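Only a single protein chain was left out; the remaining protein chains are all shown in position.
Letters A, B and C name the chains as they come in the text, with residue numbers starting at 1 for each one.
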Amino acid sequence: MFRKILVANRSEIAVRILRACREMGITSATVYSDVDRDALHVRYADEAYYVGPSPARESYLNIERIIETAKKAGCEAIHPGYGFLAENAEFAARCQEEGIVFIGPPKEAIVAMGSKTVARRTARAAGAPVIPGTLEPLSDEEIVTKAREIGYPVMLKAVSGGGGKGMRLVENESEMASAIRMARSEAKSAFNDDSLYLEKYIENPRHVEMQILVDKEGRGVYLGERECSIQRRHQKVIEESPSVLMTEGLRREMGEVALKVARAAGYYSAGTVEFLMDANRRFYFLEVNTRLQVEHPVTEMVTGVDIVKEMIRIAAGGDLSISQDDVQMRGHAIECRIYAEDPFNNFLPSPGTIIGMRLPDGPGVRVDRGVFEGAVVPMEYDPIIGKLIVWGRDRVEAVERARRALSEFVIKGIKTTIPFHVRVMENPLFLSGDFDTTFIDTVFKKMEGERVPRLMDIALGTVAVHKYLEDVAPKTASPVQVHAESPWRLYGRKLQLRTGLW
Amino acid sequence: MFRKILVANRSEIAVRILRACREMGITSATVYSDVDRDALHVRYADEAYYVGPSPARESYLNIERIIETAKKAGCEAIHPGYGFLAENAEFAARCQEEGIVFIGPPKEAIVAMGSKTVARRTARAAGAPVIPGTLEPLSDEEIVTKAREIGYPVMLKAVSGGGGKGMRLVENESEMASAIRMARSEAKSAFNDDSLYLEKYIENPRHVEMQILVDKEGRGVYLGERECSIQRRHQKVIEESPSVLMTEGLRREMGEVALKVARAAGYYSAGTVEFLMDANRRFYFLEVNTRLQVEHPVTEMVTGVDIVKEMIRIAAGGDLSISQDDVQMRGHAIECRIYAEDPFNNFLPSPGTIIGMRLPDGPGVRVDRGVFEGAVVPMEYDPIIGKLIVWGRDRVEAVERARRALSEFVIKGIKTTIPFHVRVMENPLFLSGDFDTTFIDTVFKKMEGERVPRLMDIALGTVAVHKYLEDVAPKTASPVQVHAESPWRLYGRKLQLRTGLW
Amino acid sequence: MTYIATIEGISEEHRVEVIPVGDDKFRVIINGNQELLLDVRRHGCCVYSVLKDGQSYELDVDGGGDGEYSVLVGGEHFHINIMDEMKKKLLSILGEAAGVATGEVTTAMPGMVVRVLVQEGEKVEKDQPLVILEAMKMENEFKAPCDGVVKSVKVKEGETVEANAVLVVIEPAG
Partner (left out) sequence: MTYIATIEGISEEHRVEVIPVGDDKFRVIINGNQELLLDVRRHGCCVYSVLKDGQSYELDVDGGGDGEYSVLVGGEHFHINIMDEMKKKLLSILGEAAGVATGEVTTAMPGMVVRVLVQEGEKVEKDQPLVILEAMKMENEFKAPCDGVVKSVKVKEGETVEANAVLVVIEPAG
C-alpha cells in the first residue's frame, strides 16, 4: 500500500479522499491556490502545498506544478478526484513517466472514453446500444446538415465533455447558431477542446448509470445503478440508488454491458457507464466517466463498499476485495447536492462567505462537505459545496429522512439548493417516481411562486429581529441604523455593553 | 398511526425520538424543566411544554404533570426514552388509565423485569442460565451472610436497578458496610427503592446483550447482539455489534433464549436481554432492560432497522415489519458515548457551557446529540451529551472510521470522553478483541500518563495564541490581562477596533 | 416598539407592535388586531427558539444593514424589511421621487467578464447578446432588453464584477 498520496483537488471531494487516506493510515498531501489557503481540505490534509494563483488553469490544472509538488513531497500516488485533471490523459501519462501512480484508469482508457465519439464506437463494438447520432467531431456546417438528417430536437455535445459542460439541447434550426457558439466556448474553457458532435434527443429521457469497479487483473463487478434524472443545465442535482425503473434482470443486463464496455477499453479502477433510458425502459449507452463520480456515496450507502478505498487499493495493485456475489444492495439512498446557487433565480451562482452553518446528523444521514462556518466560497470553481446523502430501508423512508435532514440543514450568508431539495422531496411526481431529466424546467419552475409567508412568520420574524437588536446591537441605535457585517460582531458588541468590561 | 406523540425526555434521546416522529409525519411534543428551556429538544419538537423546576423529580419524573401535559396537548401516546420514567410501571399504568398509549412494554412486564429478582426467577423458569446469587431482596445482615456463602468477590445490585446505579463490586467483607450504604443511597435517589440483592461476581466478565423486537401479537425477532464491555462505574462507554466473541450458533441460541424470556414475561415493544459471558463463552442471564437502550444505534447500523420507529409502530398496534429471515447483519458498528466527564480524572462530571463544537461527518459516521454550540450542559441530569456511531464493512474498518471521526470531533468549554475514545481505538487489547468489563480500571488507567506534548505542540500553541491575541483581543492589552469569557466577544471586539465603527 | 415589516417580493405592509412583558416574553400585536404572546430565547449566536402556547419555532436572524433582515423559518429564507414608524414617515416623504433607470443591464451574480460583444454607440436588437459572464464554471449570456443603442459599457473582459453590478446601459430606441 502507498505510504503517501497527493490529493490534487479541492472542496468536498478532496476532503472525502483525505478522509479515506486518514482511515487507511496513509499520509495525505494536498494542493491549494491563492484563494484556497483557508479552504477545508488544506486544514484537513497532513500536508498542503501552494500550487499557484486562483484561476484553475494556473493552479489545479497546472500539470507540471502538481507533478513537481508530488515528487517534492514524496508522494507515491495522486488521486485527482473529479473535475480538474481527473479525466486528463496527458496528466495520467505524465504521472506514469515520473513513476507516480495515477489513482484512476490507464491513460489509454481515458483517451478512448474521454473522446465521446471514440467511446460511442467502442461501446457499439462491445455490443452496447447507442443513441442515433454522429461518431465523429463535426464542423458548424456539418452539424446543421446532420441535425436535419437526424431530425430535431437534437443534443449538441462536446467531444471531450463531462458534467454537462458544452452541452445544449437544440429544439430547432433557428437556435443552432447561438447553441454552437455557446457550446464551443464552454467546451473550450472547460476542456481546452471545442469540438462538438451530435445525438438524437431522446424524449422524456431518464439518466441511469452503472457503477463499476475493475482491478488491474481485469476482475470486475458492478455495484448497481444510480438514477440521476433530476438535473439543471444537464448537471445532476439529485441522485438515487436503486432507480425506481430498475428490475433485477435489467440491472444484470446493464451491469454486464457496462463491464463489457470497460473490458473493451482496457479499463481498470472505479468508473461509471452512463445510459439514457426511455419511457419503455430501452437503454442507450451515453458515455463512460473514467473517474470517481460526485454521486458515488449513494452506491456506498446501499452496497457498503467504500469506492474511494477500493480505487486506492486497485491503484496499488491490490485485488478487488469483492466478487459480484458479495455485492448486495440494501435499502435506498438519495443524494441532494448542495450547490452555492439560487434555486429561485435559475440556479445562478451564489459565491460568498458562509456566516452560519448547521449540519444535519442522526440516523441514516451522511454529509460530505468542503466548507465550514466562516468559509469563503470562491467564484473561481465549481459551485458544489457539499452533499447530503440519506439512507432508508426503502425509497419512502429515504425520502422521509431527506426531508427531516433538510429541515435541520442551515447555511447562512450565501444561497444554496437546500430549499430546492425541500420542494422536490414533497413533489408528488418525484415521490411516485414519475419524472425525467426535464423535471426542473417543467415541474420545479412552476413551484417557484409557492413561497407565500404566513402572517405567523412575520410575527416570528419581527419578534426575533427585536430580540436580535436587543441582544446583540447597541440599545441606543434605531434598528435601521445598524450596519451589520457579522452577527459575531454584534454579539461581541452586546456583551461588551452588558459586562461593561471595555 | 398516532397523530401526535409526547416525548417525555431530554437531550440526545429526546432528539432521536423527535427525529423519528418528524420522519414518520407525526406531530411531536416534548417537555422541559427550568434549566432546559434552551435545550435542543425544546427547539426541535413541534411543541414544548414546561413541566417544573430543574430537579428531575419535580419535572421529568413528575408523573401527574406529564400525564396532564400529554392530555392538554392532545397526545395519543408517550415515548419515555431511557432513564426517567422509561421503566416506571406506575407511569405506564397511569398512561393506560388515561387512555394514552405508553410506547414501551405492558406495565406487567415492566414490573416483572424491573424487579431484578423477579426477572431472575422468570428467566430461570424460561430455561435461561442465571448467575449464582439470591432471588430476593436482602437486609444488610442477610447480605453479609449470603456473601460469605457465595464467596467473594460479589456484586451488590439494586433490585430496581439499571444503568449501573446502586451497583457495587465488593472484593471482601471489610468493604461491605460502606458499599451497602452507597448502593442503597444511590438506588434510593435513582429509583426510590433502596432494596438490594447479591450475585456471584463473574471474573473477566464480558457484557453481551441481545436486542429484541416483539409486537402485541407476540411475533418477535432478535436483531443480533451488542457487546458493551467497556464500562466505567458499571456504565457502558463503548458498544459494538457484532461481538468479537460471537458465532452464528451462539447468536441463535442467545437470541432464542432472549425471546423465550420475553414471552414468559408477556413482553412486547423493543427490549434488551443482557447477559454476562465468561472467558469460555458461557453466558448467564443478567437482566432485561424494558426500554430503548442508549446503544440501540449500533444495531440500527448493522441491521438497517429503525428501532425507534418499530417501537412506535408496535405501540400503535401494528405488526412487526420484519421476520427473523429479514434480519441480516451487515458489517460492524461501534458506538462511542460522549459524556460530559473528564476521562483523565476518574470520569468526574464536567457540566458547563459548550463554547465551541465541530461534529464529524462523511462516510459511515452517525452522530446523535442533545447539544449545540452555545448550549449549557446542566449538572442536574445524566452526563451523556451525544454519541458517535460508526459503521465499517468489518471491525477493522469500523475502528479506522472511529479514529478518523474522533479526530474531527471537537467540543470546547467542557471536558468530554472524546480523548478517552481516541486512546481505546488505538489500544492493542481493544483492537485484538481481548478485553472485559475491567478494561478501564486495569488498562486505561495506565494510559493516562501518556499525554506528553511535543515541543512542536508548544510552538504551534504559542503562535496560535499570539495570532488569537492579535486577531481578537485589543492590541494594547498584555496577553495576561485579557479576561475572556467567550471567543465571540473577543472576536467582536477585534472587528470593532479594526472597522472603527463603534 | 412598533415596526413596519414587509417581506421581499410582497408589497403588503404589516404593522407589528412588540411589547416586552419580562422573562423573555413578548406581546406581539399584528396590524392592530391579532395578538400573540411569545417566549423568545437566543441559542448560541443568532438562532432563536420561540414558544407560542407550546408551539415551538426555530428561527435564524442575520443582517441588519438599512433595516433589512434575513430570517430563516421552517426552511424558508425571507427578507424582512423592518423600520420604526419615524423612519417610515421620513421615507414616505422622500419616496417615489427616485425613478427606475431603464435600459440598465445588471447581473444578479458576481462573476468574471469573459466576453464583451458590443461597443459604445453600437445599435442593438432585443435579445442580442451583450456580455458573457462566468462564475463557478457557468457562463451566463446577458442580452439586450429591447432594441436600442449602447449608451455605455461598464465592464471590460477579464474584469471581476460584484452581484448587482451594471454591465451595459442601453438607450431604448424610439
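Definition applied: a residue touches a chain if its C-beta (ideal position, glycine included) is under 8 Å from a C-beta of that chain, and two chains touch if they have at least 3 such contacts.
Since the structure is predicted, the reported quantities are computational estimates derived from the model, not experimental observations.
S.K.: List the displayed chains that the omitted chain touches in the full complex.
M.R.: A, B
S.K.: Return the single residue from A:Ile26, A:Ala56 or A:Ala73 that touches the missing chain.
M.R.: Selected residue, touching the omitted chain: A:Ala73.
S.K.: Could you tell me which of B:Arg3, B:Arg281, B:Lys412 or B:Lys445 touches the chain that is not displayed?
M.R.: B:Lys412
S.K.: Of B:Leu348, B:Val396 or B:Leu429, which residue touches the hidden chain?
M.R.: Of all options in B:Leu348, B:Val396 or B:Leu429, contact with the hidden chain holds for B:Leu348.
S.K.: Just name the one of A:Val214, A:Ala375 or A:Ile440 that touches the chain not displayed here.
M.R.: A:Ala375
S.K.: Can you work out which residue in B:Lys165, B:Arg251, B:His296 or B:Arg393 touches the chain that's missing from view?
M.R.: B:Lys165
S.K.: Contacts of chain A with the missing chain: which residues?
M.R.: Given the touch definition above, chain A has residues 29, 37-38, 42-49, 73, 372-375, 488 touching the missing chain.
S.K.: Residues of chain B in contact with the chain that isn't shown?
M.R.: Chain B touches the chain not shown through residues 165, 178, 182, 185-186, 189-190, 233, 340-342, 345, 348-351, 355-356, 358, 379-383, 406-407, 410, 412-413, 415, 418-419, 422, 451-453, 455, 457-469, 471-473, 478-480, 482-484, 487-488, 490-491.
Here, only the chains that are shown with their structure count from here on.
S.K.: How many angstrom lie between the centres of chain A and chain C, each centre taken as the mean Cα position?
M.R.: 30
S.K.: What is the distance, in whole Å, between the centres of chain A and chain B, each centre taken as the mean of its C-alpha atoms?
M.R.: The mean C-alpha positions of chain A and chain B differ by 38 Å.
S.K.: Which positions in chain B are in touch with at least two other chains?
M.R.: 372, 488
S.K.: Can you list the residues of chain C that touch 2 or more other chains?
M.R.: In chain C, the residues touching two or more other chains are 45, 47.
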